[in-house]
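What follows is an incomplete set of chains from the complex, kept in their original frame.
Lettered A, B and C in written order, each chain numbered from 1.
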């Protein structure tokens, strides 16, 4: 995540918080926070194993801090491997395997160098890809669940507040203040969902797609190298995976 | 479900209930409960056969109490079977079949030992897997239906309450109390859905995916053993199904 | 549908109606009913051909009154057919075809006895299955559409009531009564959807899945018989379609 994005996000969040900040006291209410946060966490932990929920936190840190290698770099490296394989034989890749920045690429090379049958390589790598995608979608699932539970517990909190207020209402002039407090949980729920859970779930989805793309490029590339394709053909095959604008960058 | 999860869930639920507990009398209303619970159960039983609904309760107990064997254990066992089969022939697995902790694995071994054709084994096991998944999704379906009906009957109850209150309204000072009672059913519906039905439906989904994963590992493993694969190849194929972090544990 | 289910449903519905019954007069309003029921029926008939809508009523009657033969019975019958075919040749099934309780099974046997090529049998039966599923899903579609239109027309009725009330409001003391009447259509819409349309749509879905299961068992079984499989193999193949608990019943 580059600096421009960070600034934009901070600016966006600030605009929302500015509306609150002048009367910050009105908007802080610990019991209300406990209902929404506690309920959301409780429901999420009923839904997902504790280990998975904690594992997701690490995924999120990666999604925001770790900068993706662009697929063009991976293509460049695979084409260079193809050149080596073409010139010196596929066994020559053994010594270059550790150059691979991606453990998935490294594993693919080892499989190819070991002379594993192409169908078996494809089988192993696509199985790994399928389950990688499933594990990633678990991360999205956790945040989507939280983004669904948070507004629900916001509404539960507001209902609790309204029922208390309405039952004990004696002085009509206090209705306003009671209602304001009751609405706080709905606000908390909406903010947790829309400023936190849903954008993160979306981010994880975008990251997953990008990572899957790189892995698909690797599988196609290794199979192409193993079948003895000309490096130019390898490049042509892999270029089909990326956008024309990325291709121009690559060519430049 | 380990102790940490239990504590977290209890803490979460407590935070929500704490908001209620001080005025618990306000929040207990039997006729309101009967509308929501009765309506939800009635609609669910119109939707699903009684046997299925009762069967689901057992599934839920398992989902929360029964601890899953991690897939690494299953892989370890299959690799050990592969070693036996390689060394002493596939018939030697007969005597080891009852070691299998999973009845699906045991059945697979018997099929392989009986010399059933690989396509037939695959056919039988994947059919069984497909219908197992369908039966599991029935369980989720029951809870998703309940989680949809509960808020709906909550709203029906609130409408009934509002109509009664509004029709007989004479003294405006009683509006508050009447409204509070009317809102109770909405609260009950939202709590049943979000603190009970939806998280359980989610839990069943997570469990189903994990169980399917183990079964897919078993099918792949048995076919690999039957085709006479080297135990190292069997392990490599099966490792593709699990996450790199699990693999490290396994290696350790 | 057995007696236990009926009792549960009646109990559930009663709990909801009890809340109404004491003030039944408040909750009966013919013009309000006409808006919701008339609008729902009108929109449904714009959506689906009259013939289909009427045909659905018959499907519903079957879904609730007709008791499904359990798949184990069908499996038992197919295995018995397999034994006959094995012992006396497939032509011997001709005379047993009318024993088949299911017209689909009967048709399958005739096809097999006629010496139709296995691919053609599979083709004809799976086509029939696919279109049977589509016709069944039409039934669900009608009830889902009604369950969506009913609350919509409930809201339309409430808006009409509110607009009339608000426009002609002179005496604030009549607001309550006017609002109560306006809310009635919303209540009717919610009740029609959640106590009638949605549970029935769900029921039809469950029934369809069960019926499809039986038909898939039949297709697999007939093909297996035709290919000359041993009755034990036929049984093994078909048992994969059903749950382990059903299998135990079968064995017993």
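In this text, a residue touches a chain if its C-beta (ideal position, glycine included) is under 8 Å from a C-beta of that chain, and two chains touch if they have at least 3 such contacts.
Not measured: the values here are computed from a predicted model.
Visitor: Start from the 3 shown copies and tell me what the total comes to for the whole assembly.
Guide: My count for the entire complex in this file is 5 copies.
In the analysis below, only the chains that are shown with their structure count from here on.
Visitor: In terms of residue numbering, is the interface formed by chain A and chain B classified as same (over half shared) or different (under half shared)?
Guide: The interface is built from different residue numbers on each side, given that under half of them are used by both copies.
Visitor: Can you grab the rotation angle between chain B and chain C? Superpose on CA, round to the nearest 5°.
Guide: The superposition gives an angle of 70 degrees.
Visitor: How many angstrom lie between the centres of chain A and chain C, each centre taken as the mean Cα position?
Guide: The answer is 40 Å.
Visitor: Using CA atom averages as chain centres, what separation in Å is found between chain A and chain B?
Guide: Here chain A and chain B have centroids separated by 25 Å.
Visitor: Quick check: what residues of chain B touch more than one other chain, meaning two or more?
Guide: Residues: none.
Visitor: Over in the complex, which chain C residues touch chain B? Could you list them?
Guide: 1-2, 4-5, 8-16, 18-20, 23, 26-27, 176-177, 179-180, 183-184, 186-187, 190-191, 193-195, 198-200, 202-203, 206, 209, 213, 220, 233, 236-237, 240-244
Visitor: So in the complex, the part of chain A that touches chain B is made up of which residues?
Guide: Residues in contact with chain B: 31, 34-35, 37-50, 52, 103, 120, 123-125, 127-128, 131-132, 134-135, 138, 145, 148-149, 152-153, 155-157, 159-160, 162-169.
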